[in-house]
Structure formats: structure tokens, C-alpha cells
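Read through the structure below, which is laid out as C-alpha cells, and then see the notes.
Every protein chain but one is kept in place in this view of the complex.
In this document, chain identifiers A and B correspond to the written order of the chains, with residue numbering beginning at 1 in each.
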Amino acid sequence: MTSPAKGAPGQAGAILALTGPAYLWLTVAILLPLSAMFYFSFLSEAPLAGKTGEWTLANYRAFFEQGFYGTLMLRSLRLGAEVVFWCFVLGFPCALVLAKSVKGRWREALFLLVILPFWSNALVRIFSWTMMLRGNGILERAIDWVVPGRFRLDIMFTYEAVVIGLVHSYLPYMILTCYISLQAVQDDLIEAARSMGASRLTILRRILLPLSLPGILAGVVLIFVPVIGSFMEPRILGGRNGTFIGTVIEDQFTAVFNWPLGAALSFIMLGCVGVVFALSRLALGRRG
Amino acid sequence: MRAFSLGGLGRVYLVLVLLFLYCPIIVMAVMSFNESQFYTLPVKWSFKWYGALAGNERILSAAANSVGIAVLTTLIASVLGTAASLAFFRYRFRGREVMQLLLFPPIAIPWLITGTAMLLFFFWIGIGRGLHAMLLGHVALALPYVIIVTSARLKAYDPDLELAARSMGAPPWMVFRRVTLPFLAPGFLAAALFAFAVSFDQFVISYFLSVPGTSTLPVEIYTAIRKGFTPEINAISTIVIGFSMALLLGVARFYKFGGERK
Partner (left out) sequence: MTVISVEGVTKTFGSHDALTDLSVQFDDGGFYALLGPSGSGKTTLLRLIAGFEFPTSGRILFNGEHMEGLPAEKRDVGMMFQSYALFPNMSVFDNVAFGLTVRKLPAAEIRTRVAEALELVRLTGYDKRRPHELSGGQRQRVALARAIVFRPRVLLLDEPLSALDKALRLGMQVELRRIQRDVGITTIFVTHDQEEALTLADRVGVLRDGRLVQEGPPKQLYERPASAFTATFLGEANLFTGTAAEGRLALPDGTLLTPDRPAAPADTTCAVRPERVDILAPAEDPGARNVITGTVSEVIFAGTSLHYLVDWQGRSLKVTATNRGAEGAAAGETVRLAFAPRDTVLVTP
């Protein structure tokens, strides 16, 4: 291996040989499928089994003509916003304690514990909540044990159950991104602020929050996007109340077999996410 | 003293968050050892449900598929990904930045969309569904992670180390074996473990690309949950989560998240 060099003769072949296979794979398995999906979204029916679809905007029009899809989209956006909100409220203080209040070997161990669920099986973690939340489940029995009486929790198969499950799934993302940016804030800055008489709240508001904004935003994006596209979590924890844009898209592919509509809804979903980020960027930009 | 100490309150809060993160998993694990099917308390310890797993053909074959695909994904993604990151490290060429940027859509686009797009495209051009299609998808998802992780390690690599070794008279093969490889190995290993984890825990892509009868563990678990669950699912879920957590601990051993060590 040698240090990075500029344009030696014959290196084009080496570059092609090294990057070619990986990018060919990415093209076949990601880029072409997404392009094909985009193409399908403009067809009247999927060009499969001898059928030929015709060019149409009907799939996109359906979204705007049938209020049902719009309502679901808004419901999904609201779900995304709520999950992001709770992840931030729960995760930021946690990252703060980890980054600035715990030191040494303890910090390393606790940090690992927090992100351990980060990669572990998402499906299984969602499933584990069913036992907690269902009627006469662990949570209800625990509450009953503390406050005996006829207190019914029964939030399984509700919107709230979906929020709890998703917050549980994505909380480590927020903790991780906030932790990374908080760790980069030097202790000197905090001590300088203290020497000038700043209270903890002032330090949080004027130094820690502004300086960890990139991490917070990264967490927001990392959570918001997959939550909008989630379908497994609402199906398991939401039951009949778990209908969101993600589950409708899934239905188009696995139950209704209206692929062009599913494709169009997917791109509308991506578009909505894009619009939300563009708007929030505008709002943030105006503030400072 | 800590710069921004929250005292005992901070510790208590941390413990509460950990409780929230682990409580359901622990409950699930405990229940998988409970003899009663109806989660009655107190727990009557038993390996009954693990025993039942051994006789469940569907789960066993799904587990074999999961491991098989994960191993293949790890091999393919490691080789291809490492090659690409070497090219990024060694050469400056036109399109390099664009190619690096292309790594983010597979990570950023919701898996629902990537998965359905694969289903649609593979069906359309005749690749169809099945284990081979899943492998195609899993490798594509794992590649960006492999390239990003190995690139990070390569970036920290100081080529002067090689020059120093060579100046002391070490022949090239020795430089590679004693200097280059030991430095890069942890990065490669972490990337490989990442790839394995991405594949082994992947549900969405597998779900869309599986055909009834041949699927992976997460898909099989999902199907079972939808049908109405039994403690058997607890048992297999406990095994799966224990396995993937052990895997992550392996990754952490070689890859410091968030630049932890100074």
C-alpha cells in the first residue's frame, strides 16, 4: 500500500477493478430497483405476466383525490414527529449524563449498554413489548401491584403502543448522535461559563444545546425517516389501529398487488419527508 | 470533578433509561423459561419451549438460512467493500466523491421502499424471490457499512509507518504482515461483524424477498407473531437477541463508537 497519489498511468484499471464489483452490486440491487419503481409508478398496471401498462399519472392523482391517503400521510408524519420528540426528550439528557457526568470505565460500559440494542434485532424488540403492554400483561400487573384496584392499562393495539415501541427502537440512535457531539464539547468551555457565573440551565441553553445541534439534527433525520416508512411495528403493536402510510404501501405489494400505486405512494412519502426537512431547514435558518 | 455534574440525579435517570431499554427484553427472556403458556407468575422454570424448538422444522430451517445468508453476505460484502475502500484511500479520481455519496441512499432510504423496489425489480427482470434474491439485497445493504467502517480505519492509517519500516530494511512482505495488516485488521474485522449483523437482523428486505417455506428467522418469527404467539417465539427470540448482542459486543471490541478512546 502506498500513500494517496495523483493520476499515475494505468491506475484507471486498478480503480475499476477495485470499485467495479461493489458498485455494480449496488447498481443492480439498489439503484436499478429504485429506478424501476419510479418507472412503475407512472404505469396503469405492472408490466408483468404479459401485461403492458400504459403511461398515466393516475397513481399520483389517487393520493390527492382520495382523502384517505392524505389523512394517513399526515398520521404518519405526526407519528414521526411524536417519536422524534420523545426520543429527544428522553435521549438528550441521557447523552448529556453519559458525555459530561460519568467518567472512565463506567462511561464506556454504560455507553455500550445503551447502544447494545442499537443493532440487535428490531423485530424481536418490538415483539417483546407485546408481553409488556397487552391486557393483563407485565406492565398492567406491575401497576396493579403498586396501586391495587381496578386500574386497566390496556394500551396494546393503540396508537400509544406504536409510539412506545418505536421510541424504544430508535432511542439509542438519538443517544448515540447526541453523545458524539456532546463529547466533542470541551470541558473547558463549560468551566469557562461557570467561572463567569452561568447556571447549569444557562450553560445548557447557551452552550451545550447550540453546540450539539448537529448531533441532534442527525438523530432527528435518522429517526424520522425510518419511522415514516415503518410497517412492521404498527402491525404488531397497533393491530387494527396501526394503519399508517407504511402499512398501506406494504399492502399494495403483498396483499392488493397494485404495485404501481404502491410505488407512487412510496415516492410521495419520500417527497413528503423531503418537504418536511426543507421546511424545518428554512425555519432553522431564519432563526440564526 | 465532572465539568457538568448532575450528581446522583443523572445516575438515577440513566438507570431508568436502561430499564426502559432492557425491561421488555428481560421479561421476554424470563417468560421463555416459564413453563406456563399464559405467562402466569411466579415463573415456573422450564426448558420446555427450547425443547419444542428443536422439533420445529420451519424454525430450524429458517435459522439455517439466516446463518447461511449472513455468512455469505459477510464474505462477499467484506471483499467487495474493502476493495472499494482501498481504491478510495489510494487514488484520487474523478467521481470519487459522487461514489462515496452514493453510499448514503441505501442507509437513508426507508427499508420498506428499498425492499419493495427490490421485489418489484427482481420480479420484473426474472430474478424472482428466494434466498438468492435475499442475498443480493443483504449484500447491497451491508456494503455501505463495510466501506464506511474500513475507510475510517484506513483514514487513521499513517503511510509513514510503512516508510519507517522500509527505511529500517524490512522487505515489503514483512512490512505488510508486521505493520500494515496488524493496524488495519481490527477495522476489517469490525466491518465484517457489521455486515453479519446487518444481514442476520434484517427483517424488511427478507420479508419482501422470501417465498413461503424458505425464509429467514426474523421473517419466520414475524409470521408466527401474526398467527398468534406461543412461548416458542419467546425462546427463539431470546436466542436471536442474545446472539446479536454478543455480536455487537464483538464489534465494540474492535471498533470504538463515537471516538470513545483518546
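By definition in this document, a contact is a pair of C-beta atoms (placed from the backbone, for glycine too) under 8 Å apart; a residue touches a chain by one contact, two chains touch by 3 or more.
Note that the structure is predicted; figures quoted are calculated from it, not measured.
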Hidden partner chain, touching residue among A:Leu77, A:Ile126, A:Leu139 or A:Ala193: A:Ala193
Full-complex contact with the absent chain, from A:Ile207, A:Val221 or A:Cys272: A:Ile207
Subunit A residues touching the omitted chain (full complex): 186, 188-189, 191-199, 202, 206-207, 210-211
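To be clear about the criterion, only the chains that are shown with their structure count from here on.
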Subunit A and subunit B: spacing of chain centres that average the CA atoms, whole Å: 17
Residues of subunit A defined as touching subunit B within the complex: 1-7, 11-12, 14-15, 17-19, 21-23, 25-26, 28-34, 36-37, 40, 46-48, 90-91, 93-94, 96-98, 100-103, 108, 110-125, 127-132, 137-138, 141, 168, 171-172, 175-176, 179-180, 183, 187, 190-191, 200, 203, 208, 221, 225-226, 228-232, 235-236, 246, 249-250, 253-254, 259, 262-263, 266, 269-270
Touching residues on subunit B, where the partner in the complex is subunit A: 2-7, 10-11, 13-14, 17-18, 20-25, 27-28, 31, 39, 41, 76, 80-81, 83-84, 86-93, 99, 102, 105-106, 108-114, 116-124, 136-137, 139-140, 143-144, 147, 159, 162, 176, 180, 197, 201, 203-204, 207-208, 218, 221-222, 225-226, 229, 233-234, 237, 240-241, 244-245, 247-249, 251-252, 257-260
